[in-house]
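Only a part of the assembly is drawn; its chains keep their places, and the rest are absent.
Letters A and B mark the chains in the order given here, with residues in each chain numbered from 1 onward.
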Amino acid sequence: MARIKLGMVGGGNDAFIGGVHRIASRIDDRFELVAGALSSTPEKAQASGEALGLPRIYDDFKAMAIREARLKNGIEAVSIVTPNHVHYAAAREFLKRGIHVICDKPLTSTLADAKKLVKAAESSDALFVLTHNYTGYPMVRQAKAMVDAGEIGTIRVVQVEYPQDWLTQDETFKQAEWRTDPARSGAGGSTGDIGTHAHNLACFITGLEVESLAADLDAFVPGRQVDDNGHVMLRFKGGAKGMLWCSQVAPGNENALRIRVYGDKGGLEWAQEDPNYLWYTPFGEPTRKITRNGAGAGDAAARMSRIPPGHPEGYLEGFANIYSEAADAIEAHRGGGAVAAEVMYPTIQDGLQGVRFIDACVRSSARNAAWVSL
Amino acid sequence: MARIKLGMVGGGNDAFIGGVHRIASRIDDRFELVAGALSSTPEKAQASGEALGLPRIYDDFKAMAIREARLKNGIEAVSIVTPNHVHYAAAREFLKRGIHVICDKPLTSTLADAKKLVKAAESSDALFVLTHNYTGYPMVRQAKAMVDAGEIGTIRVVQVEYPQDWLTQDETFKQAEWRTDPARSGAGGSTGDIGTHAHNLACFITGLEVESLAADLDAFVPGRQVDDNGHVMLRFKGGAKGMLWCSQVAPGNENALRIRVYGDKGGLEWAQEDPNYLWYTPFGEPTRKITRNGAGAGDAAARMSRIPPGHPEGYLEGFANIYSEAADAIEAHRGGGAVAAEVMYPTIQDGLQGVRFIDACVRSSARNAAWVSL
């Protein structure tokens, strides 16, 4: 099967997530990066493209979309890895030309943009994949499969948290700068940057949907314009309850996304920083440590896993799994066939839910943490 | 120094916490149990007292209070370890006769009783010690000392949780039975039984007071009359924020009280099930594992510790520390002197705050998790 020709928007020299997407796209050798508009500054776009040895370098994403769509061997998919406020405009250009979009989260910086982008996607034949990368971890898939199989029974309580500490003080480097600027990140700070991951992970594993939430958001660092800590109570459709905590001011936490799900028959626990383990307790029995590709792990995890148990896979492999799912979907799309049932990736609807989540958090917090619907 | 003559109310043969109090009172050899009214059922009171070889056995606590107060070598202190609804009436009898009271938590089953008991205590010369035993753990003392010394700076976020799983299903044994009966436990279920511990621990370590809270309480087990899961958002006086989760329906959690405190200079983490460790992160430096009596632990922890690091102390030793603090206070009281500054035990005011916490949770939850003051 020929590798999928890929373009990239954003991800220039000093970016973080662009490099992650590039590695992720390479790991399973199903994509080939051949074009890029890597920066909104033309000189930087040029320099960054040359540094990567890209065959085709563009100054802006629109020019890239137009030309690549016309090329005989133009890109079949594009990765959009810019700051949030650019997602909408960029994605729209590629969708309208039938080029598949792999877009970083959150979907957009405003709810209005998110809704428009959903429409753009619905009008397009192209696929839209959102990189809520944590759903690509094998043991997250394992957890979802176990919930689906009823192994923990009816879900009652979901505790999800995503603390970090890198914004504990006022920071001015690039990654911090745009993420704390509402014009570029959107109205949510920690809620948008990481809270959406937590929200998405909770929904993915449990199959539940948040009906309403009450959020108490804070910007603890003086002068910060967006929240750096969010406390959120969740009510899921069907009656389950949850708590979500996201923070960027919690010293000692690097990237400590963690989820615990409790049903009337058992409990599950998974932590992103030690991702190869899933802790499972059937009620009344000892807790089990299920390991990636090890005893107790099933097909859903094995599909997402490359190497034997005890040989840890990490963040990049989990991210690569989203790319591999995208590749499966794109290849099926090429042939006009249906995507296999086990192929799962976050969709534009998940993205819309994420932006609704941010929007609801901000609205609730502005109303003294009143309950608001998503 | 002669051992303190101790009586006990409650704690008969099939009780849990009575046995804990008895061991705790023995560990440091400063108390001697000489009298008891161990059950509200006279035959059981008699049988339980005989099983323990008690010198003086009573059918009811009032008779015990009256007689012991008149005896030349009557009890100097009494431990009250009954179900919650009995605390008030029992404590009052001893306080009014100048016998020191060591009482299990929560203080009472209603806020009205709590307020009356505070008055009774204020009118008495006797001491009142509430066994929020988790404040007796050496590493909890270490955490408090570090907060007091400013080592984590100004506190911003407090995450405290206390999940258990023993009430995941409908249970009928004695421990479960009275704890799920609002007439005996009070209006709070998990909030009263364990949420108060979490609340107390958060306040003890941080020195902060909860100003208001928003609580979403559930009784997930069909037919249960009190909450078995509580999600609570906290606002502390001074601006810190917190989340508190208590649950008795979270499979895989035995007694998983855990607290994390984050300030602008650092973070602390402590877990009751692994109580000999305190995890400390000065912002921007590696996390340190401070161990009981080990390097990095200071005087406040050493006072509460009997044996070298690496020789784990546990729940009973932490509980015994409350008894030892009580003994220090009682001995100082004997001589009419002041209690040394480092002696710390939960007071009746802490108990009142605990009952206010339960009351606020129940009121808030009844009003759709609106914010209520304590």
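The rule is simple: a residue touches a chain if its C-beta (ideal position, glycine included) is under 8 Å from a C-beta of that chain, and two chains touch if they have at least 3 such contacts.
Predicted model only: the values in this text are computed from it and were never measured.
Trainee: Since every chain is the same sequence and 2 are placed, give me the total copy number for this complex.
Mentor: Taking the entire complex into account, the copy number is 4.
We adopt the following convention: only the chains that are shown with their structure count from here on.
Trainee: Going by the contact rule set out above, which residues of subunit B touch subunit A in the complex?
Mentor: Of all residues in subunit B, those touching subunit A are 152, 156-157, 159, 161, 165, 168-169, 214, 216, 218, 220, 229, 231, 233, 235, 241-243, 245, 247, 249-253, 260, 262-267, 269, 279-284, 287, 368-369, 371.
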